[in-house]
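Just passing along the structure, written as structure tokens.
Here the complex is missing one protein chain, while the rest keep their positions.
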Amino acid sequence: MTDTPSPIHAGDRLARMRETAPLVHNITNDVSMNFLANVLLAVGASPAMVQANEEVGEFAALADALAINIGTITAPQATAMETAVDAARSADTPWVLDPVALGATAYRRELGSRLVELGPAVIRGNASEILTLAGAHAAGRGVDTGDTVTAAETGADALARHTGAVVAVTGPEDYVTNGVRALRIANGHAMMPRVTAMGCALTGVVAAFVAAGGMPLEDTAAALAGFAVAGEHAGERAAGPGSFAVHFIDALYTLDPATLDAGAHIRADRPRG
Amino acid sequence: MTDTPSPIHAGDRLARMRETAPLVHNITNDVSMNFLANVLLAVGASPAMVQANEEVGEFAALADALAINIGTITAPQATAMETAVDAARSADTPWVLDPVALGATAYRRELGSRLVELGPAVIRGNASEILTLAGAHAAGRGVDTGDTVTAAETGADALARHTGAVVAVTGPEDYVTNGVRALRIANGHAMMPRVTAMGCALTGVVAAFVAAGGMPLEDTAAALAGFAVAGEHAGERAAGPGSFAVHFIDALYTLDPATLDAGAHIRADRPRG
Partner (left out) sequence: MTDTPSPIHAGDRLARMRETAPLVHNITNDVSMNFLANVLLAVGASPAMVQANEEVGEFAALADALAINIGTITAPQATAMETAVDAARSADTPWVLDPVALGATAYRRELGSRLVELGPAVIRGNASEILTLAGAHAAGRGVDTGDTVTAAETGADALARHTGAVVAVTGPEDYVTNGVRALRIANGHAMMPRVTAMGCALTGVVAAFVAAGGMPLEDTAAALAGFAVAGEHAGERAAGPGSFAVHFIDALYTLDPATLDAGAHIRADRPRG
């Protein structure tokens, strides 16, 4: 992509995450649970799915990070999410929001509006989801985006400034911003959107990387780069999305920091607006 | 099987389905969600799992088809299913019913009886499930059938006439009927029943094919043929049901219309009774 040296060392951040093997508490959708857990184990984190309102607060307080995903939301799960987020905030534990298919229904938009005000460390979504959160009219219909990453950049910057969160818009090229600085990651493989729960799993990986705290923009970019480089490795061997998913888990597991640094295409950019 | 030309062009129907990439709304069981979503993505449709009663109506109205599967039914999910079906009917969106393990409990039989009266475009089940819906005594115990497809044909025809739905009885040879005309599909692989959620995933694929509307008998038969031919391709490479599932997703993804037409064994038949 460029000969400019990478603005961040993704490999170092991967190595540091693995050393601590952060316990990531996920309240997520039923489609992604198994794949997300396997992705987190493969990358070197420790996943846990705990969702009863009676215990999510206690568990969120002892976890290293919390990931919230509204993909197959139900009313009891929404209540548990707010309980868990409150406990995470009290314990100073970073939490990450994945606003799946946010624009699809009024129920989702309202829940998203409430959650986004509760101080996520990172918001990760596709372009349509980020545009909806940012208040712009978005084109997504189901869980897939109807908008390009580029179209969502201004909205992402504004959302980051409004919420204080790092906002990651993922797609063929990812855009990550804290409203002041921005990074672009140009990695990945065309088969990734043909495997379900890829975005959800990525959100969990972002949570694992930001668990250490302190540099959420850089940690998010490193997570996105690691995920996308593993996708490239998987793509070299896959015969279709079934074998892609298998190779992808293997690639995350075998990804070493030096290979990540050699393969990552990360560059700094200026936020808009 | 036969030198008679196929009564339908399954390949054309696959190509048409892929062109529109229908948004299929699934309210399904927790076992199948991930596999079903991956199957729908691989075959070329766009899956979404939305299940809260607060939003299923809104979502079902914007989807292109709705698939209902009672495999791990709970009371809130049953309520959401009826809400979603009502909305689909109002929007003239076809919906498909998968009456998993219908005969196992009184609760399931009652729910199935209610749902079947709500005008599904297609009912897809194994022989025991269709016999139970048709009111005959059936031999299934868990989720597996205890009856042969042949034994369920008369019941399937009667059920089709009573409900106005296309009824698909799937097994080693599939039987699809609208009560007036019937089709048989003689494809598939012996390892398919050894992979969980294969039937549930097939129901989702049927929903994708009938999304366009108009010819549910032919579209259902094309969906069944495409699914079963992909199973044959997977069976050529599999060392067991684990690798079978992986190759199956790849085979659905790479299946082209001409290969489907060359491999599909579909023949017309007369309904019974």
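Before moving on, here are some points about what is shown:
Should a chain be cited, it is by its letter among A and B, assigned in written order, with residues numbered from 1 in that chain.
Convention: a residue touches a chain if its C-beta (ideal position, glycine included) is under 8 Å from a C-beta of that chain, and two chains touch if they have at least 3 such contacts.
Here the structure is a predicted model, which is why all the values come from computation and not from measurement.
Per the touch definition above, the residue from B:D30, B:E58 or B:E82 contacting the chain not shown is B:D30.
Among B:A80, B:A197 or B:A211, only B:A197 touches the chain left out of the display.
Residues touching the missing chain, restricted to chain B, are 29-35, 71-75, 101, 104-108, 141-144, 194-197, 238-243, 245-246 (touch as defined at the top). Those residues of chain A that touch the chain absent from the view are 23, 30, 33-34, 37-38, 41-42, 46-55, 58-59, 62-63, 76, 245-254.
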